[in-house]
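Entry: subunit A
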Amino acid sequence: MERMKLYIGASNPPKTTQMKTGDWGTEWAFVDEEKCIGCGRCVKFCPEPCIELVEKDGNKVAKVDHDYCKGCGICASVCPVNAIRMETKEIYKVEVC
Partner candidate 1 sequence: MSYFGPGHGACPGCGFPIAVKAVLEALEGKAFVVNPTGCLEIVSSMYNRNVWGVPYIHSLFENAAAVAAGIEAALRALNRKHEGHVVVFAGDGATADIGFGMVSGAFDRNHDILYICYDNEAYQNTGNQQSALTPPGARTTTTPVGKRQPGKIGKKKDMVSIAVAHGIPYVASASVGYPNDLKRKVKRAVEFEGAKYIHVHAPCVTGWGIDGKQTVEVARLAVETGLYPLVEFEHGKLVRVMKIKEKKPVEEYLKAQRRFRHLFKHPEGRKIIEELQRIADENIKRYNLLQQ
Partner candidate 2 sequence: MSFILIEVRFHGRGGQGAVTAADILAIAGFKQGYYTLSFPMFGAEKRGTPVVSFLRISDKPIVVRDEVRNPDYVVVMDPSLLDVVDVLAGIKKGGMLIANYPKGSEELKEKLKAEDVEIYTINATKMATEILGRPITNTAMVGAFVGATNVVKLEYVEEAIREFFEDKDIAEKNVQLVRKAYEYMREVCAWKE
């Protein structure tokens, strides 16, 4: 039989990010770094959260972690400059003859 670690009383260490929820949806959010003004609204509203602001060429731009992005589209809906687009994942684009 497999052995398991049993934390007493089902108490759990913090912040296990084992569940990669990035494969849940059919879409992913993509940031158009050219358009992005680094305002951070998407970061604030992302429920996962899986968007952060990163430095790029001296500017702040949003970056989506597709390991966790469920493709809800909230970020795209709140972006003031339409810099985020929702795109169907490649796997769903493939057509079988």
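Keep in mind how these were chosen: all candidates are chains of the complex that A comes from, given by their letters.
Rule of thumb we're sticking to: contacts are C-beta pairs under 8 Å (C-beta built on N, C-alpha and C of every residue); 3 or more make two chains touch, one makes a residue touch a chain; residues count from 1.
Everything quoted here is computed from the prediction, not taken from an experiment.
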| item | value |
| --- | --- |
| Numbered candidate touching subunit A, per complex, among 1 or 2 | 1 |
| Of all residues in subunit A, those that touch candidate 1 in their complex | 7, 10, 12-21, 24-25, 44-50, 65, 67-68, 70-74, 76-78, 86 |
